[in-house]
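Just below is one structure, and these are the notes that go with it.
The complex is shown incomplete by one protein chain, all other protein chains being positioned as in the whole.
Showing chain A:
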């Protein structure tokens, strides 16, 4: 199971790097979304995977009996997903506002804060 997840993480990362190398800011963002999911899967897999054993404490017990899935990475991933979602929502809004003002999503043409070429005199 871990091996399969590792391959999926690798494919996602490769795809995201390909997308992030594009000049189009939207493609960069899609790459970022993929990368963020790859990282979430990494955290999930790093807690080791246990099949069909939910981390539940049976009624009347103090601790789970036997082998259960590791609950901590799930909590971490949940946090990371929520944070990542918020950041991406902000970034999408920023990209949209940037497109409206600058009329481009090509990062090579976004040269308003920095000089277009060497103009130091």
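As a convention for this text, a residue touches a chain if its C-beta (ideal position, glycine included) is under 8 Å from a C-beta of that chain, and two chains touch if they have at least 3 such contacts; residues count from 1.
Note that contacts and distances are computed from a predicted model.
A chain of the complex is left out here; the name its UniProt entry carries, from "Fe-S cluster assembly ATPase SufC", "Na+/H+ antiporter subunit D", "Branched-subunit amino acid transport protein" or "56kDa selenium binding protein (SBP56)", is "Na+/H+ antiporter subunit D".
Remark: the omitted chain is touched by one listed residue; of A:3, A:63 or A:113 this is A:113.
On the side of chain A, touch with the chain left out of the figure occurs at residues 20, 25, 28, 32, 35-36, 38-39, 42-43, 45-48, 72-73, 76, 79-80, 83, 86-87, 90-91, 94-95, 97-98, 101-102, 107, 110-114, 120-121.
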